[in-house]
Structures are given as structure tokens and as C-alpha cells.
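Yeah, one chain of the complex is gone here, protein chain that is, but the others are all in their spots.
Each chain carries a letter (A, B and C) given by its place in the written order, and its residues are counted from 1.
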Amino acid sequence: MNERSAREELAIANRILVDQGVVDAFGHVSVRHPARADRFLLARNMAPASVTPDDILEFDLDGEAVAPGAPRPYLERFIHGEVLRARPEVMAVVHSHSPAVIPFSVAQGVSLRAVSHMGSFLGVQTPVFEIRDVAGDASDLLIRDRPLGAALARSLGDRPAVLMRGHGVTVVGATLREAVFRAVYTEFNARIQLEALGLGPVTFLTAGEAAASAATNASQVDRAWNVWKERVG
Amino acid sequence: MNERSAREELAIANRILVDQGVVDAFGHVSVRHPARADRFLLARNMAPASVTPDDILEFDLDGEAVAPGAPRPYLERFIHGEVLRARPEVMAVVHSHSPAVIPFSVAQGVSLRAVSHMGSFLGVQTPVFEIRDVAGDASDLLIRDRPLGAALARSLGDRPAVLMRGHGVTVVGATLREAVFRAVYTEFNARIQLEALGLGPVTFLTAGEAAASAATNASQVDRAWNVWKERVG
Amino acid sequence: MNERSAREELAIANRILVDQGVVDAFGHVSVRHPARADRFLLARNMAPASVTPDDILEFDLDGEAVAPGAPRPYLERFIHGEVLRARPEVMAVVHSHSPAVIPFSVAQGVSLRAVSHMGSFLGVQTPVFEIRDVAGDASDLLIRDRPLGAALARSLGDRPAVLMRGHGVTVVGATLREAVFRAVYTEFNARIQLEALGLGPVTFLTAGEAAASAATNASQVDRAWNVWKERVG
Partner (left out) sequence: MNERSAREELAIANRILVDQGVVDAFGHVSVRHPARADRFLLARNMAPASVTPDDILEFDLDGEAVAPGAPRPYLERFIHGEVLRARPEVMAVVHSHSPAVIPFSVAQGVSLRAVSHMGSFLGVQTPVFEIRDVAGDASDLLIRDRPLGAALARSLGDRPAVLMRGHGVTVVGATLREAVFRAVYTEFNARIQLEALGLGPVTFLTAGEAAASAATNASQVDRAWNVWKERVG
């Protein structure tokens, strides 16, 4: 994929995430530069619904825009830079305030985990990044610099997603389409887990089931992408 | 009904199930071949929203596509083949990840059952297929071969629906329209049961009420079909 | 209002109730005949979304269509006939399977009541019609004859709404617009009551607050009607 195609696909990803209810006026999605592993593409500071290929900027992993005089970037671009730095196999990152997911970032004693095979990639536990441990108890909760991005990446570890307490979630993928797929089904799985926990004790996927199901689903990403893309026209 | 009409109606059923929120990018619906009881019609591997009559393949009950060189089929076509084999009076099968239904597939100590007369066909209990009992504790949860399909059909028994733990639901009908009707109202009934159980002890339909109401509703299927069809154009 | 205008307004009421999520493919709304208090207007047996003025039939209070050879009527037209007979001041009746309301028809020990001033007409308690008390424990839950309609009307008493266990709700109004207004805000109030009860003990409207608020809101019905009408074109 060349850079132009990457920009076009990233613009589509923005619109899909809006249409699927993962992001609203806020949230952002990045993809590693197709030709340079130490760069990534991310829209300028704007609402995802309006992103076009021309709104997309190129950044280095420190979160610095490559082009001189680039428009104002997202404050939290360090999420993308530091996660992409820490996870060489990751090609795309979605950060959102996915509404059914946030309760799991703040409720004590419960962990978002795979309860539906569509959320199998979540496995048996999802880490929660408590920014208070790093930034103290009066931060604005945002990943506003490299050290915070690096701390978030450490909390993510080798997982597909990390919750951010009182804030949202960051989801990664081996491709842009996989990251979008996972972002949509993280919300789906969270809604089901919320409702199931209200009914009684829950049978979750085992680690083995989650791994097997995630491997199968990885081959289904394009089917979802194509129909979601068609919806956003 | 000839085969062409069956294909056209099946394409409409796919779009209705999307529009009514029963399926998303995944899920599938089949109908027994109108001229051959040992064959069924099912779309090729694709998102339900996009299915046209020309995307529909013919399968034998073993789940083998009849036409040589047919496009890639759904991995889980064995759901359809084995249920249609086990239930000669069933003419159509819907498999979905119906969102309000999945919590009942994983919550212990509660059974999806008729709480609203629109869900009366569910009767006083809905079986849950625990794939772990058949495929062990590291499967991908999918009905990926004939033996798993046969095990699911045994769990279904003579019921209208069977939940699939951590996965979804399979619903059958004496006609395609009835299967679609039941799929929509299984979701409806599940949502109401979820919310009612949060309020206090619940009065469910008795077996007698469920049977009488289901018999009455069977005559109302076309009214729902026609208005749902109109919505999807 | 002449009969033609009444039919036109009733067709709009059907579409509003669909658009506002009160009815789906089922449910119906009637209005007393503008010139004859012993007659009412009600669509033929069809989905509310498709009702036009020409689909509307005239019935006597026994539920018999006045015109010879009239198309098939709703099975439950006796709801309308018997409620209009028992309540001379009532001009319109909505029967629906309003989704947030049904849980209150089946949950024991909780009564739908005014928790929001928009639902103030509900007062401090809403009766529940338990058809089992009249039709035994193997009925199809439907109001399929005059005696059942009369029993429902007795349960309704002088109230604005009566829940029907495992089935839905019947709401009345002094005008068609008021009945529609009340049907929409019965659903609204039920959703809020459901969610509030999950948070803790609830402060409901007193009888005095409910009465005062309902009197005020009665003058606001046209504002809602006009904007809802605009939405359905």
C-alpha cells in the first residue's frame, strides 16, 4: 500500500468509527506509515466525521509533525507514537471514548474480557491504565506527552486493548482494518458483558477459546470492513 | 415457490435481519430448497447487508456446495445442514449474534423464555448449546463441521431456538418468514426479559399461554414481513 | 372535525407512533367517530407504518365493522370498543407493545408511576390487567372478544393507562393527540423509572404533583404533535 492509499483508507476508518458509534466528535485513529516504520499517519486536530485524506498529517514516533508549519495536531498523538514504538508488529491504533467500555475503566473488581466470540481478541482480562499512578491525582487524564504515552504503552503490554480510567480505551491491530474491527467489537463485547453481569454469574471464554476464536476472526476482518465502508459511502 | 422466488425472498430476509438489528456484518439465514428437501439455499461468505439473489448458493445437507467451483461458503453452513436434516418440518434457519440474546447464553441460572406474547414461541425455556461439552475448552466456538452441527441440532431438539454459549443463537421456522419473525422477536423478548429481571421477580407466560399465543402469532407473520420488507426497499 | 379529517389525523397518528418507537409492526390506535359517539375509527388489520386514510374502517362499539364486506379487522378491536363504551369522555385509544413498558407488566412488586413530569398523567400507580384472572392460564393473552375487552376496561377504570401482563399497554386520551402524547411519554417515563430504580430508592411525584403537572402538560400536546407530525412527513 502506498501512502496515498493509506491516507484514503484512514479517512474511511474515521468515518466507519463514527458510524459504528465508537467515536463521536472526539477520538482518533492512526496507521503506521506504509514505507517508514518510524512514522505514522494521523488526522490533524478535528472531528473524525470530517476527516479527508488531505487532513492527514505525518508524524514521527515522538509525536512531532514531519511537515514544517503543519496544522494543529491532536493533543494525545503520543498515544499513537509510543504504542507504535513499543509494539513493532502493530500497524494501527484507535483511541476512543467508546461508551459501553468506559464503565469497565472505572468499576472496581470487574475486568472487561471476552464474553462473546466476536470479542475473543480481548482474552481473559483487559488492563486498565490508571493515570493517577503516573500523573498524580490532579491531571486532566489526557496522554499529553511522551512519558504518559510510554506509560500507557507499558500498561497495554502485548495486549490488543488497554482501558484508560475515566477516559476511554486504546485498541491496536496488525492492520488498520483489524484495529477498527477490534474497536467496534470491544464496544459490542462490553455492552454484552454489562448486561450479562446483571443477570447472574457469567461463563466467559477460556484462554484457549479466546485464542482459537481470535485466530479465526482475524480472517473475517475484510468482510466487516467492506460492509461498514459501504454504509459510510 | 420456485427457486428464483426463494432466492429473492432470501435476499430480502438478509436485509430485513440487518435492518431489524438481528445480524450485523455477520450472521446468516438459509431456506430449504423449494423443490428438493435435501438441499438448502444460503448466501456465499459475505455480509448479510449486501446479499443479492445471485450471491445465493445451493448446498446439500452435508454442507457441500452443489455447483462445482462455487465461491467460498460460510464456515458455519453446517448449522443449516444439520438442523434441516434433523427437523424435516423446518424450512428456514437464522443464525445470529443477536445482541440482547447473547447475555442469556452466558449467564448462569437464568433461561431465556417467553415474557412477552411476541416471544411466546420460546415457551418456558430455551436450551443453551455448550460447545465446550463437545469440542473441549479451546475451540473457536464455531460450528465448523458436521458433528458440531449435529450436536447443535440435538441441543435444539424440537424447540424453535437454541442459544450458543458465548456466540449467539440459531432460530428455525416452518417458513422463511416465520424464522425471520422469530429471530426479530427473540431479540425483543430478550431485551424485555433482561430489563424485567432487573425490576423484581417476573411472571412469565405459562406453557399453555405460550402455546396459545404462538399459534395465534403464526398467522401474523406476513404483516410483519411486509412492513419490514418495505423498510428495506 | 369531520370524518375525513379524523381519518387523516388517525393515519398520521399511526405513523407518529411508529416513528416514536411506541408501536412496531403491531399495535393500533383508534378515535371515536366525530359525529357518532357509538362508533369508532380504526385501521384494517395491517402494520401501523402503512396506514392511510383509506385503510381506516368504521366500527360500532361491539367491534363490528359498519360497512358490509369490510376488510379483515384487528383481532383486538374489542380493546377500543369496550374502553370507549366504558369511558364516554375518552376520544382515543392506543394499544401497543411499548418496549420499556412491558417489564412493568410482568415484574412483581413494582408499579409504573409518574417519576418524570412528562409522565405525570400516570399518577401514583398504573393498574395491571392480569388476563389469567379472566381467561385462565392458557389464553393467548389477546383481547379477542367483548367480555375480555370489558374486563380490560374495568381494570383501566378511570385511569389514563392500563398495563397488560406479558403483552403491552392501553392508553387513552380526551383527544387523539392526547392519547398519542400519553403513549409516547408512558414509554419515556417507563425507561426512566427502570433506570432510576437501578440507582437506589426513588422519589416519585406525589399525587398532587402528578395532577398539577398533568393539567399543565395537557395544554402542551399540540406542540409535541406538530413536531412529531413534521418528522413523519
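To be clear about the criterion, a residue touches a chain if its C-beta (ideal position, glycine included) is under 8 Å from a C-beta of that chain, and two chains touch if they have at least 3 such contacts.
All of these numbers come straight from a predicted model, not from anything done at the bench.
A.B. asks: Under the definition given at the start, what are the shown partners of the omitted chain?
C.D. replies: Result: the unshown chain touches A, C.
A.B. asks: Which residue, A:5, A:50 or A:125, contacts the hidden chain when the whole complex is considered?
C.D. replies: Hidden-chain contact among the options goes to A:50.
A.B. asks: I need the residue numbers on chain A that touch the omitted chain, in ascending order.
C.D. replies: Chain A touches the missing chain through residues 24-26, 45-47, 49-50, 75, 97, 99-100, 102-104, 106-110, 132, 136-142, 165-167, 194, 197-198.
A.B. asks: Go through chain C and note every residue touching the omitted chain.
C.D. replies: Touching the chain left out of view, chain C contributes residues 114-118, 120, 188, 191-192, 195-196, 198-206, 208-209, 211-213, 215-216, 220, 223-224, 226-228, 230-231.
Convention: only the chains that are shown with their structure count from here on.
A.B. asks: Drawing the touching chains as a network, do you get a line, a ring, a star, a complete graph or other?
C.D. replies: Topology of touching chains reads as a line.
A.B. asks: Degrees of rotation, nearest 5, to put the Cα trace of chain A on chain B?
C.D. replies: Angle of the fitting rotation, chain A to chain B: 90 degrees.
A.B. asks: Relative to chain C, which chain's C-alpha centre is the most remote?
C.D. replies: It is A whose centre lies farthest from that of chain C.
A.B. asks: If you average the CA atoms of chain A and of chain C, how far apart do the two points sit, in angstrom?
C.D. replies: Their C-alpha centroids are separated by 46 Å.
A.B. asks: Provide the list of chain A residues touching at least two other chains, using ranges where the numbers run on.
C.D. replies: none
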